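Removed from the display is one protein chain of the complex; every other protein chain stays in position.
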Amino acid sequence: MSLLLTTKLTKHFGENRAVDGVDFAVREGQVLALIGSNGAGKTSLVNLISGLLRADSGQIQFRGVDVTAESVHGRIRAGIARSFQLVNLFDQLTCLDNVALSIFAREGKARKLFSLARRYRGIWEEAAEVLHRFGLDGKARMLAGGIAQGERKLLDVAVAYALHPRLLFLDEPTSGVSTREKAPIMDTISSIVRSQGITAVIIEHDMDIVFNYSDRIVCMHQGTILAEGTPDEIRRNESVTTTLIGTPAS
Amino acid sequence: MTAAVLSGEGRSPVKVVASAAPVVVLLWVLPYVLAPYKTLLLTYGLVMAIAALGFNLLLGYTGLLSFGHSAFFGVGAYAVAFMVKYLDLTSMELFIVGATVASAFVTALFGLVCVRYTRIFFSILTLALSQVLWSLAFKFFWVTGGTDGLRVPTPRLLGRAVAASEDKTTFLVHAYYSYVLVVFLACVALMWVIVNSPFGKALQAIRDNETRAEFVGVQIWRYRWIAFMVSGVFTGLAGALWVPLNGLTTPDILYWPFSGEIVFMAVLGGFRTFSGPIVGAIVFNYLKTYAVGFTVYWQLLLGVILVTLVLALPTGITGTAGQLLARLRRAA
Partner (left out) sequence: MGILLIHILNALLYASVLFLIAGGLSLIYGVMRIVNLAHGNLYAIGAYVTAWVVGQWLVGAPTVVLYLLIPAGALAAAATGAIIEPTLLRPFYKRAEEYQLLVTFGLLMILEDVVRFIWGPYPLSASVLWSELGSIAIGDALYPTYNLLVIAVGGLAAAFLWMFVYRTRFGVVLRAASQDMRMAAALGINVNRVYVQAFTLGCFMAGLGGAIIVPSQSAVLGMSVDALILAFIVVVIGGLGSLEGALVGALVVGVVREAGIALFPEIELAILYLIAAIVLLVRPAGLFGRTA
């Protein structure tokens, strides 16, 4: 059974059919790559599923439950989390705080008004543990606004990961960093996702990353799904290579 | 780097109390050293510090600039005046309870409208709503006394009335000052816990990045609403403590330039630090008193100070002091 299933999901911005009747499925345990040229509708699709945008029509089912009308909060409760293409962090808080807040929210403790945050030992230990996994130990006490871009990308993922999602959307986790940094970042993310058995959807432009790190690839074009399959199938799919890369793959 | 003060799992309460202790002791002995008039000014300063502390939960921690806190201050003050006029009450404790309930009610109502908006729109809305209360206090003069205001006699503190031998000034600078100081310290402690609670962290997260806060599961609207209420109740409580000191409440404290003064205090002290608004309120109170005594154009003087402050020292007194200290330490 699919973990996530959208049926005829549609979002138009005026004339622009950003997402046009998309049936999109993600199986439990998969790492799926969502590819397509700029404006293909990848980010809009993720925005619809994560709740940042409201669909014009169509349905979103998560674990067999219709979540189309759910709030962002409800979807997070259900187990959908995401990172952002343009890093979205709490810049004036420390890296440790950034991750801890996710855990407080997840545990339903963020609304505690009259008890000191430092009392929640377990949460701080878990937050430190998450930073450790992402190789950010040394940055725990630094402000999130003051660390390097590659570290910010990782922290952004760590914040989403700390919510313990069943389905994690990663919107271009390596955009804006140097080519040299891309592989280490993806290695870190990939090993965490795989070892924890998290289902992940990665939006990515870099085809090397797509082919190296995903089990399955969905290619979008002009708001619709053009093709989907295993990395090998997609590599051999001529319509994908021509629309996406412009020239046949060498 | 002052922002780091707001961050981290938070300093240990024991250490914080230890470092605040000398200041508390100083505040405790000051009335015996200072001239009564100066103690009186300090009492006003402490009362306003409670208001500014509440205000800054919104500006410094949630990122919302309210230009309408005069409303909550006024609600607290008028709640007390009404309790005196219509219920013949004299107990300060009852005044505090009454003002808290009244300001909680009004802030809950105002908050429902205001917290849907951020930035300039939030500022204008809070300002506008506070003016409704001002116009009501102004127009319903048979209830509120209009511009004449309502008189409030010296209250009973902990059930004890003022001794007949005691004159009003002595009462205010000793018994009442101590009372205000205790309430002030309780408010500071409570606010310190709130800003260092998980909820306080969530507010700072909302301030830094609303969208992301929503995507870690913080329900922005609700958190802002609660912050709005806490903020307003602190300010309302300050209003309640202010009335017996002033002996009279007039619509002036509901008028929006008074909100501007509260904003001024937070900026003067530094709204990026916890102690900033406290320092700002006390300093502002002396500053304004001397400016008023010095020239009829005191507003001009304060305006120039505000503009200079915002231009040159946006981190206020505490922020600038912190930066200087850090520089000295590095040099040493």
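Note that the chains take the letters A and B in the order they are written out, and that residue 1 is the start of every chain.
One rule holds for everything that comes next: a residue touches a chain if its C-beta (ideal position, glycine included) is under 8 Å from a C-beta of that chain, and two chains touch if they have at least 3 such contacts.
Worth saying up front: this structure is predicted, and the values here are computed from it rather than measured.
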Shown chains that the omitted chain touches within the full complex:
B
Among the options B:Arg116, B:Lys168, B:Arg222 or B:Arg327, the absent chain makes contact with B:Arg116
Listed residues B:Ile50, B:Val75, B:Ala99 or B:Val263, member touching the removed chain:
B:Val263
So which bits of chain B touch the chain we can't see?
59, 65, 67, 113, 116-117, 119-121, 123-125, 127-129, 131-132, 135-136, 139-140, 255-257, 260, 263-264, 267, 296-300, 302-307, 310-311, 314
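In this section, only the chains that are shown with their structure count from here on.
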Inter-centroid spacing, chain B versus chain A (mean Cα positions, whole Å)
43
Give the list of chain A residues in touch with chain B in this complex.
50, 52, 72-73, 76-77, 81-82, 84, 88-94, 96-98, 100-102, 104-106, 109-118, 120, 124, 141, 143, 159-160, 163
Residue ranges of chain B touching chain A (in the complex, touch as defined)
3-4, 6-10, 12-13, 190, 193-194, 196-202, 204-205, 207-209, 211-219, 223, 226, 230
